[in-house]
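The complex appears here minus one protein chain, its other protein chains still in place.
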Amino acid sequence: MQHYLLIPFLPFAAFLINILFGRMLLKEKAHWVSILAVAVSWVVSVMTLLDVISGKTLNQDVYTWILSGNFRVSVGFLIDQLTAVMLIVVTTCSMLIHIYSVGYMHGDSGYYRFFSYLSLFTFCMLMLVMANNFLQLYFGWEGVGLCSYFLIGYYFDKKSASDAGKKAFIVNRFGDFGFGIGIFVIFLTFGTVYYEPVFSQAAGFATKSINFLGYDLHLMTVIALLLFCGSIGKSAQMPLHVWLPDAMEGPTPVSALIHAATMVTAGVFLVARCNAIFSLSELALTIVALTGAITSLFAASIGLVQNDIKRIIAYSTISQLGYMFLACGVGGYTAGVFHLYTHAFFKALLFLCAGSVMHAMAGELNLHKMGGLKKYMPVTYITMLLASLSIAGIPGFAGFFSKDEILWLAYSSTNPVGKFVWLIGTLVAFLTAFYSFRLIFLTFHGSFRGTHEQEHHLHESPKTMTVPLMLLCIGAIASGWIGISNLIGELVGIEHLNWFTGFMQPVLGHPEGHGTHAEEWGVMLISIMAGVSGIGLAYYLYIKRPELPDKIMAQFSTAHRVLFNKYYVDELYDLLIIRPALWTAKNVLIGVGDVRIIEAIVNGVPASIGGFSKQLRRLQTGLLQHYATIMAMGLFVIGAFMLLRNW
Amino acid sequence: MTMLPQLIFGYFAAVIVLLSLLVITRKNPVHSVMWMLLLFFHIAAMYLFLNAEFIAAIQVIVYAGAILVLFLFVVLLLNLKEELEADRFVGSWPVAVLVSGGIFLGLASVLRSFVIGRQGSFTVELIQKVTHTKTLGLIMYTEYLFPFEIASLILLIAVIGAIVLAKKRMRSH
Amino acid sequence: MQFLMPDLGPVMPEIIMTVLTLLILLADLVIKRKETVALLSVFCIAAVVYSLKGSLGTTFNGMFISDGYSIFFKLIFLLNVIMTILISVRYIVIEKINFGEYYALILFSTLGMMIMASAGDLIVLYLGLELMALSTYILAGFIRYDVRSNEAAVKYFLLGAFASAFLLYGTSLIYGLTGSTDLRAIAGYIAEKGLAGNQALLLSMIFFAVAFSFKIAAVPFHMWAPDAYEGAPTSITAYMSVGPKAAGFAVLGRVFLTAFGSLRVEWSVILIPIAILTMGVGNIVAISQTNIKRMLAYSSIAHAGYILLGIIAGTQDGLASVMVYLLIYAFMNIGAFGVIIMLRSENFKGDSLEDYEGLAKTHPVAAALMLVFMFSLTGIPPTAGFIGKFSLFVSAINAGYTGVVIIAVIFSAISAYFYLRVVMLMYMKEPKETVVLSTSPALSLALAVALICVLAIGVAPATLLNFAKFAVAGF
Amino acid sequence: MDQATVNTLGFPILSLLIFLPVAGALGLLLMKSSQEGLIRMFALLVSIAGFLLSLPLFTAFDKTTHAMQFVERHAWIPAWNINYHLGLDGISILFVLLSTLVTILCILISWNSIKVKVKEFYISLLVVEAAMIGVFCSLDFFLFYIFWEAMLIPMYLLIGVWGGPNRIYAAVKFFLFTLVGSVLMLVGIIVLYLYSGGTFNILELSTRIYPYDMQLWLFWAFFAAFAVKVPMFPVHTWLPDAHTEAPTAGSVILAAVLIKMGAYGFLRFSLPILPEASKAMTPVMITLSVIAIIYGGIICLAQTDLKRLIAYSSVSHMGFVTLGIFALNVQGMEGGILQMINHGIVTGGLFLGVGVIYDRTHTRQISDYGGVASVMPVYASLFIVFTFASIGLPATNGFIGEFLILLGGFKANQWAGVLAASGIIIGAGYMLWLYQRVFFMETSEKVSGLHDLDTRELIALLPMVILIFWIGIYPDTFLGFMHESVRHLLERVNSGSAHGVSVAKNIVEILK
Partner (left out) sequence: MVPLNWYLILSAAVFSIGIFGFLTRRNIIIMFMSIELMLNAVNISLVAFSHYLQDLRGHVLVFFIITVAAAEASIGLAIIIALFRNKNTVHVDEMNEMKG
């Protein structure tokens, strides 16, 4: 099974080739290297998946990376069910998006650069999912962050783009801060940072507590929450979600690959990977669930009123990521990963479609400048519609199965907040359907609202772009079929229809819903209702009565403003963190600390010595008598002192 | 009769102190020199009183005869008129009073613990018998030959110095 | 009374020096080229140095002691005078004081120092001191047409005479107390009679401390130094800043450690504040100077403060470090003055700090020399200055004066400021006007010797240290 | 002397390393100032020869022992029992290699930018190199001090003669700051020497036991010298000025090697000689380190001057180093040592990079830049490597060092670990902001039309980039050197503490 090494290192080789020779030699042909590499990776991934299905897993060290005292960590790979699924998700999406980019990025001055970043990203993401220890995970984790930084800021001459890249990286660092400390605690607890010994020993520490920063806390809760900090950052959960909408400054394929399908799901992956730890802490799970639920509602509500096509999808991503955490929080790791998997397809598809639209609209992003595009770009329209149906949870589409499983697990969970998060989940399902179709209707239906010039340019995208759309569309529809609820299986008479859950069981365990079949049917029905009614409402508001939204907006202008401004979170951070930091730096640390105190002493002492020197100089008057008097006084003082001392 | 030495000492001491004060307080330097001449004679007399005839002699010959004359020469070179119009003391003289007074008190106060050192062999009788000049000459040219030679060098430099510093040609080529 | 010819062996260097100097004085009458006189002087010194070798011993009833201690000091004096003569040759022509007496007086002055170093009797000490001092007064005022030189001489002379009076008063007191002027006899008598706590003895010691402090220019008896150094001919400034100071330390060490050996506690109580004040005033006032000669005068005051640490330590190591330091100081200080002299030309004083601006650009070699000497004066390794300071500090700490050493090192760090300013002016400023250097082979030789010794002692001080240790062993 | 092994190379490699640059400087001294091309070439050759000469250290070093290697010992000043005693162990060897490498790069980067007093410049540079190597090789405290101080002279000149507009102030500040610190150390050295009965041998001093009170005093005396050099908060203010005003080569040497000497001093002297005091002072040192990390980091946010920002970032990074060292555990200490190397490479690289652009634009104001990445893509991509290494991205050297330090720091003191880790966030903030302002956004007026790196500059920058990844990906090459030495050092520190406890117990008993 040694060929697994090809999976990450081929993209890495592609990266090296592109970055070293791209500018001078490859230029317009740069994509070949990358695509070839990722395609081979994909093939090997599929082979790996087949191996895993046939029961072969692998945990192997390649070489010792860091060795210091009793701390040892290596570059090593763990290939199990979870990894295998992630490999498929990553390589598939990556490959399709690589192909898509050939068309999308055509003619860009940094063509080679773009592909080398994509390859690097693929490498890092694969290192992340294939790691067999926390530190390598961290390596991939930061590596994808780096690529995200590069790709968001790809159009670096735009201030907004470079700002967004920087923001993404720094906000992520806040999460990584906790993640890093989590790794320290893990090492200090278990004496190792390898998954295998950590997870297998975790149960033994279930009741242990730890003195953390002076507080006695439950050990597993501490570790789980610290790790979860990393997840919050990477997966853009509240309160570290602010970077993701801005990340849309990057080229659209990037948004699709990194900020929808793969990188942002790394947080979910982390929680799923560490389920052995999370499961030992009720409190941590509750917090995960609540964070996920609140984030999903929060993001969905913002998504309702945005006008920027990519931002809407971005908020939808945040919302869906929240969903996944919700799932994990109620113990449904499998469901979370399942949603991760389906989401990767339909969300990547949504983004790529949006990219296709942008391509046609010459970079225009405002929904209100679009309309009626379906006749110009039918492939885009249909694929996007199908993706939206999938995200809205319409039965039969991939999103339905994963979402339904999450909601059922939440509903039936023993966790005290289970019912609550179910309620929110259902509400979010409704909102998701609504804004997804608002997007569809405003973009593709009605009449074109842009300029004539734009209208003249409207066209369907080239084959390199539409073919990936269609391929992804298959995923968006069919990817869910491997995890159809056993309930439906019973209905149609197939036992263990939910193959996915079974497949994942060795890694993620098997959560059981605690409820009756009737309840389960009820939950499913409600979720379908939520989706359908969301679509209906969108249809009503944007097709039937297009004048109504403006009225509603006027009616609830305050609410709209709050939502439109994303609850002012960015402004809040600016006020609470950035400004105080800069102010402190300028006025306190430099102004007072360095200048008034340290430098005042540093320069003040010599200055006062200098001043003293000038004063002392004046004693040397040039007058002989004064000299003599000082001498005589010296004699007198010494004499008086000594004589009195020895009286 | 036993009081006589004390009385004589008292006279000389008083006059010496008085003359010293006069020397340093006269505005006219010529007067100072003159008072100093008188002072030196009194000191010489006191040396006689202490059985040091030779010292008394050179006190008169060298100090009064040579050094003071030198002083007088120089004083006469100066512009006396201007001298008489200018202040005689510097502004900081009160400090000097305190300091010099303090030093005097210090010097006087330690005398309390003064003890005389090891007695030598040159008793008054011996010196009177051989005469002071001879005894002094004897040890000067034997025991103190070395310092004596140094003193001769000092005088030599004094000559050189006086010539170098006072001769007419100021610059070399 | 039988007259026995005393043993003249120990005093032979002094005799040779006297005779040769007198011959030079006579030769001066017929020699027109004064450079020849300089050359003769150098030969004279060479002969004296040669004769030092076999001069160990005590003579004139203990009045003259030629031991390792004094021989080491004599080497310093002779080194000092030879360097001074070398840097003077061209300089006194420029200053238009090219008289043969100049050399004779320098030699006599050195003779005085040699006598001081060997003095075993207070009378000899006094006469040696006066021989040195009177010659130096004349030399300080040697530029007769220059008001500053006159002023320097007057101030130096009057204050020097004033200090001599103190010395004499101290001598008379101790004579009265012990009935002797011989240093060892005095020490013996004090020990015998247990006079150590006697107030009169204390007072006498204070007078000696004051008088010697004057000679080494220790605060507050340093007031003459800046003015005298600034006004005197530069070559003489160089000479004065090393020679009389070293001589002062020689007698300070000898008198305080021999005659007043039993008053160690008392005199260290006096000398410690004096040392601290000296370092403080010297270094601090030097900061605000604008004339380099004056700055080096203050620097020389400060160095006296450091050297006092060795005396305060009161051990053989301490004395050895004093000797080592003075020797090193002779090289670096005369080296620095050599560069200053180089800048002096017919119509250019060259003693203002501003004159050094951009020297590295116009005269890189001169600037580099000055750089080395300045860093050595600061005490930065690998120059000799560091070795000197180090040996002083070691002996002082070894004697238990860690606190004083801490103060000393802080002052030596402060001193970096003004030494560095010279380097800064030379290397980091642009030249204002082109300075013409007045070099001569003699000056170059002196500077080369100074440079080589400063670096060589800095890198390989072992020989010098062993020599000093050996020299002081019989003290 | 079981603590030292014989030199297996058969020739006095360390002496050669020290005196080769000195000989080179003397050679330069003999050249005519006008032959600038020849002077540069000669200096370059000397530095390359030095580097090649240092490579045998790398290969011949025996990693399985903590003993000193390549030892040379000759009597030097018998009067004070001072020896010319050189040797390397796992702690010091890497710095020697770093020094020889950095010198080459400095000469390359100064090739065209130094236009006046060229000869003096290269002489100073080579003398600095010799002194740096000497500091790391010395096994005699006196010898160490000589090199330590001797470095001040050429450094003073480098900053003061070839520096920026405010160079004189910076040079004097640098000199006085360090001098005040080191003279206090000198007193400490002498006290130690006298107490130990007259030896300056570091190995011997490191095996003695000293009274606790004395250790405390000595600790602070050493602290004065080392903390200034590091520089630790609050004696760091010379660094921004010195870095900012120094010419590129000066900044690089300062950043890469010179300020390491402070931390090295802690490792070589404070810890092994004064184990109990070091242990007792750990809280203070850790606090100061953490303050430096955060303080230096936040201040960077407000900097408008390119070099000044990097200088303050050095304060922050060196805070990590001291934190690691005083964590007093294996990870912290190895991380600290590695981070010293890393910081040398990364910050050295950053300064090299700044030098490249400064040569073209002659401005250090960040606001004058913008869009450099558009006109100088190769330069931008190398610079971003330095940027991310400075931030501590995994796979760069910065990560390995910082991770180990934080791990060690966290182990020693959780709060310290957590607070210091926040420095990583701040670091990302100011470095990325810096990069954005300089390289991204619209091309500014001053930047437009600049040509990209030429071969010489590329050669100067590439070794640093290679090292960044080498250490980041396979740090064992470097960490491997230190294991034994660090273990030995920690044993010494910890055994010392046992004694300290017993002393304390005795005191308590006596008081009772």
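We call the chains A, B, C and D, going by the order they appear; numbering starts again at 1 in every chain.
Definition applied: contacts are C-beta pairs under 8 Å (C-beta built on N, C-alpha and C of every residue); 3 or more make two chains touch, one makes a residue touch a chain.
A quick note: this is a predicted structure, and the numbers were derived from the prediction, not measured.
Undergrad: In the full assembly, spell out which visible chains the left-out chain is touching.
TA: The omitted chain makes contact with A, B, C across the full complex.
Undergrad: Among C:103, C:137 or C:306, which one is in touch with the chain left out?
TA: Selected residue, touching the omitted chain: C:137.
Undergrad: Of the residues listed, C:176, C:273 or C:364, which one is in contact with the missing chain?
TA: Missing-chain contact among the listed residues: C:176.
Undergrad: Which listed residue, C:44, C:92 or C:152, touches the chain dropped from view?
TA: C:152
Undergrad: List the chain C residues touching the unshown chain?
TA: Considering the whole complex, chain C reaches the absent chain at 122-123, 126-127, 130, 134, 137-138, 141, 144-148, 150-155, 157-158, 161-162, 165, 168-169, 171-173, 175-176, 179-181, 226-227, 230-231, 288-289, 294.
Undergrad: Please output the residues of chain B touching the missing chain, sorted low to high.
TA: On the chain B side, contact with the omitted chain comes from 5-6, 9, 13, 16-17, 20-21, 23-24, 29, 32-33, 36, 39-40, 43, 46-47, 50-52, 54-55, 58-59, 62-63, 66-67, 70-71, 73-75, 77-79, 83, 86-90, 92-93, 95-97, 99-101, 103-104, 107-108, 111, 114, 116-124, 127, 132, 135-136, 139-140, 144, 147, 151, 154-155, 157-159, 161-162, 164-166.
Undergrad: Can you list, in ascending order, the chain A residues touching the missing chain?
TA: Where chain A meets the chain not shown: residues 617-618, 620-625, 628-629, 632.
In this section, only the chains that are shown with their structure count from here on.
Undergrad: Between chain B and chain D, what's the gap in Å when you average each chain's C-alpha atoms?
TA: Here the centre of chain D sits 70 Å away from the centre of chain B.
Undergrad: I'd like the Å distance between the centres of chain A and chain B, where a centre is the mean of that chain's Cα atoms.
TA: 103
Undergrad: Of all residues in chain A, which are in touch with two or more distinct other chains?
TA: Residues 606, 626, 633, 635, 639, 643.
Undergrad: Give me the residues of chain D that touch two or more other chains.
TA: As it turns out, chain D has residues touching two or more other chains at 176.
Undergrad: Can you list the residues on chain C that touch chain B in the complex?
TA: So the residues of chain C in touch with chain B come to 1, 3, 6, 11, 18, 25, 34, 60-61, 63-64, 92-93, 96-99, 101, 104-105, 108, 111, 115, 121, 123-124, 127-128, 130-131, 134-135, 137-138, 141-142, 144-145, 175-180, 189, 193, 195, 198-200, 202-203.
Undergrad: For a test of understanding, state which residues of chain D touch chain A in their complex under the given definition.
TA: It comes out as residues 173, 176-177, 234-238, 295, 298-302, 329-331, 334-335, 371, 373-374, 377, 381, 388, 393-395, 399-400, 403-404, 406-407, 410-411, 414-415, 417-418, 421-422, 424-426, 428-429, 432-433, 436, 439-443, 473-476, 479-480, 483, 487.
Undergrad: Within the complex, which stretch of chain D touches chain C?
TA: 33, 75-80, 117, 120, 142, 145-147, 149-150, 152-153, 156-157, 160-161, 167-168, 171-172, 175-176, 179-180, 183-184, 186-187, 190-191, 193-194
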